[in-house]
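Excluded from the complex is one protein chain; the other protein chains are retained at their positions.
Naming follows writing order (A and B), and every chain is counted from residue 1.
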Amino acid sequence: MSESHKGGLLLGSFDKVVDWARRSSLWPATFGLACCAIEMMASGASRFDLSRFGMEVFRASPRQADLMIVAGRVSQKMAPVLRQIYDQMPEPKWVISMGACASCGGVFNNYALIQGVDQIVPVDIYVPGCPPRPEMLIDGIMKLHEKILAGEYRHRLAVSK
Amino acid sequence: MSKASAALIARLESKFAGVFALSASLGDDVIVTVDPSRWIEAAKWLSTEGGFGFLSNLSAVDWLTREPRFEIVYNLTNFSLPQRLMVKLPVDGNPPSCPSVTAIWPTANFHEREAFDMFGIVFDGHPNLERILMPDEWEGHPLRKDYAIGKVPIEFKHLSPGV
Partner (left out) sequence: MSDIVKDFEARAQGAFVEEWDDSDELMTINMGPQHPSTHGVLRLVLTLEGEIVREAKPVIGYLHTGMEKECEDNNWRQSVTIVTRMDYLAPFHNELVYSLGVEKLLGIDVPERGQVIRILMTELNRISSHLVWLATQGMDMGAISMMLYGFRERELLVDFFEMVTGLRMNHNYIIPGGVWQDLPDGWRTPVEDFISIFPRKIDEYETLLTNNPIWKQRTVGVGVITQEQALALGATGPILRATGLDWDIRKAFPYSGIERYEFDVPTATEGDVFARYKVRLDEMRQSLRIVSQVLDAIEDGPHRNMDPKITPPPRKELVSSMEAVIHHFKLVTQGYKVPAGETYVSIESPRGELGAHIVSDGGSNPYRMHMRDPSFVNLQSLPVMMKDTLVADTVAAIASVDPVMGGVDR
């Protein structure tokens, strides 16, 4: 972005401004499933404050959210529900798979669990841990911010055409 | 074995002679196996005059190689003494079935649904016997010993799961 000398106008590519706006207030949809949900709530609470990223509003309705943090193990019964919530979110949307169970099935490898939520929805960031510390989740969110700023969404649209 | 446990066994024997057989028990536990034909009658007595008005737990066990194959375990609690009693009910048949105790201890509702879902045991007289943990259209009963655990092979590691 460039600045003009007098008057203080900030010029820049419109795309970059949009990317910056998108990453600065990602609103997560409430999708806490199991133990990782408690750590997600802890990262939204006062010590690990997600509000500094503009993310403290966990929207109940997926239609108002642009980030889905899948926090916890996804069972066979929950999988269609997860896909339905993902489909209801409007573009642009991103998914963080939080925890080992959401990323790859975690500690459990049996009939009852989906071995990784990427079997159902496309995932942008995987945060390992059982459960990941709130700092790890925030690190994952910040990496997602970098991805968005680097123009990931336009790349995805271009690739999918 | 403590006096209270011995007294309980004596009382059961005097009221329902030959119905309850004492299994091996640990320490102070009273574990009895009940004759299926007289279980409901005994259960009604246990829940009222017997003092065991609270059903703490109802679980099922699959003894694959034994006959009968399944067993339902009832853990009863007497609040006033306090005292615990474990009653084991052998279940056979195809599909395995036994009478429901929801009329005696209403808390058994969810427990029996879980035993049905996980083991396929049908409880006669249950108000709403359908699957509770697995999806409704699931086939098979996961906790049976002949149902595989369903491990997914670990990709790129050339290892079979369980290693």
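Here, a contact is a pair of C-beta atoms (placed from the backbone, for glycine too) under 8 Å apart; a residue touches a chain by one contact, two chains touch by 3 or more.
None of these values were measured; they are calculated from a predicted model.
Novice: What does the interface between chain A and the hidden chain look like in terms of residue numbers?
Specialist: The list for chain A reads 29-35, 37-39, 41-42, 45-47, 58, 60, 62, 72-73, 75-78, 81, 85, 107-108, 110-113, 130-131, 133.
Novice: For chain B, enumerate the residues touching the unshown chain of the complex.
Specialist: Answer for chain B: residues 24, 26-27, 29, 31, 53-57, 59, 61-62, 73, 75, 79, 82, 84, 86, 105-107, 109-111, 114, 118, 131-135, 142-143, 149-150, 162 touch the chain left out.
The rule we apply is simple: only the chains that are shown with their structure count from here on.
Novice: In angstrom, rounded to a whole number, how far apart do the mean CA points of chain A and chain B lie?
Specialist: So the centre of chain A lies 44 Å away from the centre of chain B.
Novice: Which residues of chain B touch chain A in their complex?
Specialist: For this pair, the touching residues of chain B are 134-135, 138, 142, 147-152, 161.
Novice: Please give the residue numbers of chain A that touch chain B in the complex, ascending.
Specialist: For this pair, the touching residues of chain A are 76-77, 105, 109-112, 115.
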